[in-house]
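Report on the following structure.
With one protein chain held back, the other chains of the complex are shown just where they sit.
For reference, chains read A and B in written order, and residue numbers begin at 1 within each chain.
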Amino acid sequence: MARYILRRLGFMLLTMFLVSIAVFLISEVAPGDVARHILGQFATPEQVELLRDQMGLDEPLYVRYFDWLIGNDWRLRRLVGMPLKQVLIPGRADAEWYAIAPDGTMLQWKMKQEGLVEIRVTPDGERTEVLFDGWLVDENGEEYFWGVDTAGHVVLWKKGEAGREVGPASAGRAMIEASGVEYYPIRRGLLRGDPGISFRTNRPVGPTLARRLRNSLSLAGIAFVVIMPIALVLGVLAGLREGSPLDRTISLFSLITTSVPEFASGVFLILVFAFWLKVLPGAAVFPDDTAPLQNPKLLILPVLTLTLVEVGYVARMTRASMAEVMNAPYIRTAFLKGLPYWRIVFKHALRNALIAPITVIMLHVNWLVGGIVVVESVFGYPGLGMYLLDSALFKDINAIEAGAMVMVALAVGSQLVADIIYTFLNPRIRYT
Amino acid sequence: METEKKSRLRKFWESISIVLRSPTAAVGLAIVLFWVFVAIFAPLLAPHDPLAQDASAINQGPSPTYPLGTDNLGRDILSRLIYGSRVILILAPVSVLASVIVGTVLGLVGGYFGGIVDEIVMRILDAVMAFPTILLYLIIIAAIGPSPLNVVLAITFVGAPGIARLVRGLTLDIRTRDYIRAAEARGESALYIMFVEILPNARGPLIIDALLRVGYAIFAIGTLGFLGLGLPPPTPDWGGMISEARKYIWTNPLGVLWPALAIASLVVGLNLFADGLREETMRYQ
Partner (left out) sequence: MATERPGVGSPREVPILRVENLAISYETRYGEVTAVRDVSFEIGRGETLGIVGESGCGKSTVAFGIVNFLGRNGRIVSGRILFQGQDLVGRSERELRRLRGDRIAMVYQDPMQALNPSLRIGDQMAEVLIVHRRMKKDEAEERCIRMLERVYMPDPANVMRRYPHQLSGGQQQRVVIAMALLNDPALLIMDEPSTALDVTVEAAVLDLINDLQEEFDTAIMYISHNLGVIARVSDKVAVMYAGEVVERAAAEEIFLHPSHPYTLGLMRCVPRLGMEKASSYLHPIRGRVPPPNRLPPGCVFEPRCDFARPECAERRPPLKRLTDGHWVRCFFADEVASKGQEALAARWRKEATVHEPQREPTETILTVQDARVYYSVPARRLFSREKPVVKAVDGVSFHVPKQRTLGIVGESGCGKSTLVRAIIGLEKLSGGGMEFMGFDISVPVSKRDLDLIRNIQMVFQNPDATLNPSFTVGFQIARPLRRFRAVPKDRVKDEVIRLLNLMKLDASYYDRLPRQLSGGEKQRVAIARAIAARPELVLCDEPVSALDVSVQAAVLNLLLEVQRELGTTMLFIAHDLSVVRFFCDDIAVMYLGQIVEIGPAEAIYAPPYHPYTEALLSAVPIPDPTAEQRQIRLSGSVPSALNPPSGCRFHTRCPRREWLPDGGRICEVEPPPWQADTEEHRILCHIPLEQLRRMEAVVSEEVRDAG
C-alpha cells in the first residue's frame, strides 16, 4: 500500500511540475505585451522598455521560470555582495527588500536629486539616510554600484547618471523611476511562499491570495458539508430501488439540477428569494473582504446554488455505483445467506458502493472550483474565484499564476486524498 | 450498395425508435429540436434586428412590440435570444467535434501502443486534467483573448483529455479481444487495427459521451459569456446577456430570467436526451 501511495504522490509531484510549466508558459508567452498593457497605449517605447526591465520580462524564459518558482534572491545577493532579506511592513499587506550589512543593519538605496542615498535601518528600528559614497570602479574606469531599491529590485547604478523620471503611467504605478541602468526584480519564489507583486494593486500577491482563499474555502467547505450527506443519501436510496418511482424522481431531479449552469440557477434563486420573496440578500457584499462568516445570511444563496448543481452530480454517481453493487453476485450471496436487508445494505453493499463515487467526488473538486468561480461572480463574493477572474481580465500575471497554482494544488491534493481513501476502502490494493 | 443503404436507413430508424421509447429522451430530443429549429429559422422568427437599439425603450418589461422586453440598450430580448441560439448551436458542436477528433487519436495511440508512449500521453493529459476546467478557460482566454475561434480552441483543449481517457479505456479493453489478436496474426498495420478494428467498437460510448459534452460545451460557452470571457459584444450571447441584465436585475428582473431559461432548457434537453440514449442502449445490450 505504501508503494501505491508513494507512487501516487510521485505522480502528483510530476503533475504539479508539468502544471507549473504550463501555467507559466500560457500566461507569460501569451500574445500582447504585459508592460504595454499596464502602461496603457500612450506610453513611449522607452517607458515600456524600462518597465519590462524592471519586471524582469527581458530575461530568458527559463530564467524567469526558475526565478518565479524558486526565487532569485540567492542569485542576486552575489551582485550586491550582501544577503537580501524581505521584510513585511507592519499594518500593510506589503513587503520590502533590504540588503543586510555584516553588522545586521538593513540597507536600501534610493536615487535622489543630490545623488544616491543609502537608507540604513538598524536592528532596533532606527532609520537614517546618508549620501552614498561606496562606488566601485570597473575596467573602463566607470563608477558603478549594485544595490537594492525601495521597490524590491536589485539595481545597477552608475555615478553621474542622475535619476530621471520617465513620464506618468497608468493604474497603480504612479511614476516610473529610471535612475538605474539595469533592474532585476527580487523574488523569493512561489515554492518559498512568494508569488510576487500584483500588477493590478502593486502589492504582494501572497496575503491577498491567502485571504481570498480562506473566503472561498469557507464557502466550498460549507457547500461540501451540505452537499455530501444529501447527495449520498439520495444516491443510495435511488440505487437501492433501481427503476422504482423514487429512483426515477431522484434521477430526473439530479439530472436537471446538474444540467442548469450555476449562473442560471443562481439568477433563478436571486429572483425567487431576493426579488420576489425578499427573504434573503441577493448579493454577498461585505464591508471589507475579511469575514464572510460574520453574516451567514449572505452565504445561503451561494451555498444553495452550489448545492443544486453538485448534489445531482454526486447523487447520480452514487446511484449508479449502488445499483451496480446491489446486482453483484456477492450481494446475492448475502441475500441467500438469509441476512436482514439493512445488514446487507450497510455491511456488504455500502462500502463497495462508495469506492467508486468517493474517488469521483474528490476528482470533482475540480468542478466545484469552477462552480465557485461562477457563483462568486454571480453573488459578488470576494473569494479566490473572483480574484482569479479579475486578475485574468487585467492580465495580472503574477496573480493568475499564483491563484492557478493554488487551485491546481487543491485539485491534485484532493486526488491524492481520494487515492488514499480508495486504498483504505479497497483491500485488494491494501493487501497485494 | 442499394441494400446496404436501405439497411443503414432501417438501422437509423430502429435506433430512433429505441431512443423514443424512453420518455425523458423524447422530451430532451424535443427541446433540442426546438432550439435547432429556432436557430435555423432565426431571421424569420425574430421580430427585430438583434442589434438595433431603441432609445425610447430601455430595460422595459414585456410589451406588444417587445414580447420579452428590452435590455439596457433598448434591444429586443426575444430577437437576441433567437439569434443567440445560432451562435451557441454552432460553436458547441464544432468544439466538441474538434475535441473528439483530438481525443480519439490520443486515446487510440496511447491505449493501443501502451508502454512509454501511453505513459507520456497520459501524464500530459493528467496534467491538463488536473486543472479545474474553469481555470483553464480563464487562463487560455485571458492569454489569447475572447473570440469565437478562441472559445472553440479553449473548449477543445479542455475537452480532449477527457475523451482521450475514455477512448484509451475502451481501447485497452477492446485490445484484449480475440478479434484484435486475429488481426495482429494477419499482420495488419497498427493504423488498420486502431481505426478499423478498434474505433468502430468504441463508437457507442463515444457518441453518448460526445452528446453529453455538447451539453457541457453549451454550459461552458454560457459560463464564459457570463464571466465576460466569451464572445465580444455586441454579439448576442446568452451568457453575456445574463451578465449584462444582472446589473439591472432590480429594475428589470425578467431581462435576466429569459436568457437563463433559454440556456438552462437547452442544456437540460441535451442531457436528458444523452442520458435517455445511454439508458436505452445499455438496456438494449
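As a convention for this text, a residue touches a chain if its C-beta (ideal position, glycine included) is under 8 Å from a C-beta of that chain, and two chains touch if they have at least 3 such contacts.
This structure is a prediction, so every number in the text was calculated from the model and none was measured.
When the full complex is taken into account, the listed residue touching the unshown chain is B:E184, out of B:E14, B:D49, B:E119 or B:E184.
Within the set A:F42, A:W74, A:W276 or A:F335, the residue that contacts the chain not displayed is A:F335. For chain B, the list of residues touching the undisplayed chain reads 3, 7, 177-179, 181-182, 184-188, 197, 200-201, 203, 283.
Although one chain is not displayed, chain A still touches it through residues 2-3, 6, 243, 328-330, 332-340, 343, 347-348, 351-352, 355, 425-428, 431-432.
Note that only the chains that are shown with their structure count from here on.
Separating the CA-averaged centres of chain A and chain B is a span of 29 Å. Note for the complex: chain B touches chain A at residues 24, 123-124, 126-135, 138-145, 215, 219, 222-223, 226-229, 239, 242-243, 246, 249-250, 253, 256-257, 260-261, 263-264, 267-268, 270-272, 275.
Interface residues of chain A facing chain B in the complex, by the touch rule stated above, are 11, 14-16, 18-19, 22-23, 26-27, 29-32, 252, 255-256, 258-265, 267-268, 270-271, 275, 282, 365-367, 369-370, 373-374, 377-378, 385, 388-389, 392-393, 395, 400, 404, 407-408, 411-412, 415.
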